[in-house]
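For this depiction, one protein chain was excluded, whereas all remaining protein chains were kept in their positions.
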Amino acid sequence: MQKDAHPENNAQSVLQMSVDFAGTFLFAVEGATAAVLSELDFFGVMVLGFTTALVGGVVRDLLIGAVPPRSIRDWRFPVVAFTGAGVVFFLHRYVERIPSPVMVTLDAACLGLFAVAGAEKALAYQINPFIATLMGTITAVGGGTVRDLLLAQVPSVLHSDVYATCALLGSVALVVSRAMGLHRTPSAVLGGVVCFLLRVVSAWQHWSLPTAFTT
Amino acid sequence: MQKDAHPENNAQSVLQMSVDFAGTFLFAVEGATAAVLSELDFFGVMVLGFTTALVGGVVRDLLIGAVPPRSIRDWRFPVVAFTGAGVVFFLHRYVERIPSPVMVTLDAACLGLFAVAGAEKALAYQINPFIATLMGTITAVGGGTVRDLLLAQVPSVLHSDVYATCALLGSVALVVSRAMGLHRTPSAVLGGVVCFLLRVVSAWQHWSLPTAFTT
Partner (left out) sequence: MQKDAHPENNAQSVLQMSVDFAGTFLFAVEGATAAVLSELDFFGVMVLGFTTALVGGVVRDLLIGAVPPRSIRDWRFPVVAFTGAGVVFFLHRYVERIPSPVMVTLDAACLGLFAVAGAEKALAYQINPFIATLMGTITAVGGGTVRDLLLAQVPSVLHSDVYATCALLGSVALVVSRAMGLHRTPSAVLGGVVCFLLRVVSAWQHWSLPTAFTT
């Protein structure tokens, strides 16, 4: 709990919080959309919105010892996630009309945001930099992984395109630039931009990772 | 650990513990029955009994920072769960003959019990009341959700009837009545009764939540 008094957290600006809430909202929208397409009921839509947006961060917090996790201590995160899910439940016809490139671009931005925030929090909790890059990746793709499990599907990050790899490389960029002495904000921006650009280009170019049989 | 010395816990009566054990036993019976019907072996039946009865509370405890979780600190909870599962393994022919309305009624009572106990423990750990209602719901339906995942099925709470909603509304009733100054015992009874009645009536009337396509 005393970690909240950490100078880095005190310096966390209104801008930072707004960006976090926007990312939570968008990931909740994506999770709730998957729930609607799987014909889950209202409760299921809420659960998948919450899960997709917040479970990655919850797992990270449990692993690094930041207990209770932020989404359990700060009621605003669940409220934002449920709001995003509720919008999808009642307005999914309109949400579905958002052009795919717009959603991919917004999603890439959130991916970078979550990866950077996760890696940074792990570093603030004295986690080894190598492990911190894994924590960034879990923050970014953990929610979507559990969402897929709840739909009884093999998580898409395990077999298709380079989604998780972008989050990993964004986390690596942040950790390396911090290790090289760069300050907190430019490191975070660099990590986020690396993840965002890689994701947008890879989605546009349909990049995918090799499987063992293709090597 | 010192939370155990909390006055609310000291006041926890033999009656309270008996009720907790009865709920654990019944949920274990239900989980083990699902395992038997899925033709799992003896180990699988034990795991599904344990999971259904205790994993909801374990997740709640991890999230609110009550570590080690109660079912890990107090060996009696696993013993009760394994006993329930063992009864099903050896006597499932008789368990299956229990009339469905009896099982639904007993299950509704346990659902209310778990929801109320979960929300109350979250409040005792200084969790925000809104989040405490989510913790009550997770306590009540988390075990069944993980049981369904272990059977590689989409959790039934996500797509059918109003099961989880009853647990949520029971938790809300408890939290609201506590916020309005009601004492611990009447609040708990009120929350449990709300959950129980909603569940029995909804099962009897085949209520279900809307999906997005029905709105």
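Going by the order they are written in, the chains are A and B; count residues from 1 in each one.
As a working rule, a residue touches a chain if its C-beta (ideal position, glycine included) is under 8 Å from a C-beta of that chain, and two chains touch if they have at least 3 such contacts.
Values in this document were obtained by computation on a predicted structure and should not be read as measured data.
Asks: Hey, which of B:68, B:186 or B:210 is the one touching the hidden chain?
Replies: Of all options in B:68, B:186 or B:210, contact with the hidden chain holds for B:68.
Asks: Looking beyond the chains shown, say which of A:51, A:165, A:187 or A:202 touches the absent one.
Replies: A:165
Asks: In the full complex, which of A:19, A:62 or A:176 touches the chain missing from this view?
Replies: Of the candidates A:19, A:62 or A:176, A:62 is in touch with the missing chain.
Asks: For the chain that got dropped from the picture, name the residues of chain B it touches.
Replies: Touch with the absent chain occurs at residues 35-36, 38-45, 47-48, 58, 62, 67-69, 72-73, 75, 78-79, 88-90, 92, 149-152.
Asks: What residues on chain A make contact with the chain left out of this view?
Replies: These residues touch the chain not displayed: 62-65, 67, 125, 127-128, 130-131, 134-135, 145, 149, 152-155, 157-160, 162, 164-165, 208-213, 215.
As a convention for this text, only the chains that are shown with their structure count from here on.
Asks: Rounded to a whole Å, what is the gap between the Cα centroids of chain A and chain B?
Replies: Their C-alpha centroids are separated by 30 Å.
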